[in-house]
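These notes are about the structure you will find just below.
Take a look at chain A:
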Amino acid sequence: MIEFLHSYYAYWAIILLLVIGLYGMLVKTNLMKKVIGMIIFQNAIILLFVAAAFKWDATVPVLDPAYPSEDPVNYLNPLPHTLMLTAIVVGVAIVGVAFALLIAIYRNYGTLEEPVLMERMRSE
Partner candidate 1 sequence: MPLTETYSSSLPFWAVAVSLLAVPAILWSARKPNLREFWTLLAAAIKFGLVLALLPGAKEGRVAEFVLLEIAEGIELSLRADAFGMFFALIASGLWILTSFYSIGYMRGHHEKKQTRYFASFAVSLSATIGIAFSGNLLTFIIFYELLTLATYPLVIHSENREAIRAGRQYLAYALTAGLLMVAGAAWIYGTTGTLDFTPGGILEEGMLSAGGMRILFFMLMIGVGVKGGIMPLHSWLPNAMVAPTPVSALLHAVAVVKSGVFGVVRMAGFVFGPDVMAAYDLNTILAVFAGFTIIVASVIALRQENLKRRLAYSTVAHLSYIAMGAALLNSEGFTGGMLHISTHATMKITLFFCAGAIIVHAHKENVSDLDGLGRAMPWTFAAFTIGAMGLTGVPPVNGFLSKWFLCLGSIEAGQWLVLGVFLVSGLLNAAYLFPVVYRGFFRSSDKFRKLGEASPFMVVPLCATAVLSVVFCLFPNLFFGLFDLATAAVEGIMKAS
Partner candidate 2 sequence: MLLLFTGLLVYATIHLPARGDPEAPMHRKENVVGDPVAGAYFIGNAYRDAATPNMVTVILADYRSVDTLGEVIVVFTAGVCCLLILRRRMYD
């Protein structure tokens, strides 16, 4: 049982983060908080990939003469790490565009609270 928990607790922590992020995106009414939820959600996925790349008793994927590279057990899996570098940048780009949209919304309506915003949009 302990072993089972030991093997899987990281995934569950990530799921918790995912749910928090999703909750923020779907339920919060402040648009900025939605963006924060989005950031949490994206980063949780990144963590999941990184967790998947993990191997017990392995070192970072930089070639080290002390660890023979013929045996992949010696190094962490480099592929998910690489992919996540890309994913992080993609995430940042999305957040950037989200902020640009928030600026545009604020310029047009002077608020980022969804109920107020809906009210003002309806009264146009």
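Candidate entries met the following condition: all candidates are chains of the complex that A comes from, given by their letters.
Assume contacts are C-beta pairs under 8 Å (C-beta built on N, C-alpha and C of every residue); 3 or more make two chains touch, one makes a residue touch a chain; residues count from 1.
Keep in mind the model is a prediction, meaning the values are calculated, not measured.
Contact annotation for this complex: of the listed candidates 1 or 2, chain A touches only 2.
Of all residues in chain A, those touching candidate 2 in their complex are 7-8, 10-12, 15, 18-19, 22-23, 26, 51-58, 61-64, 69-70, 72-75, 77-83, 85-86, 89-90, 93-94, 96-97, 100-101, 103-104, 107.
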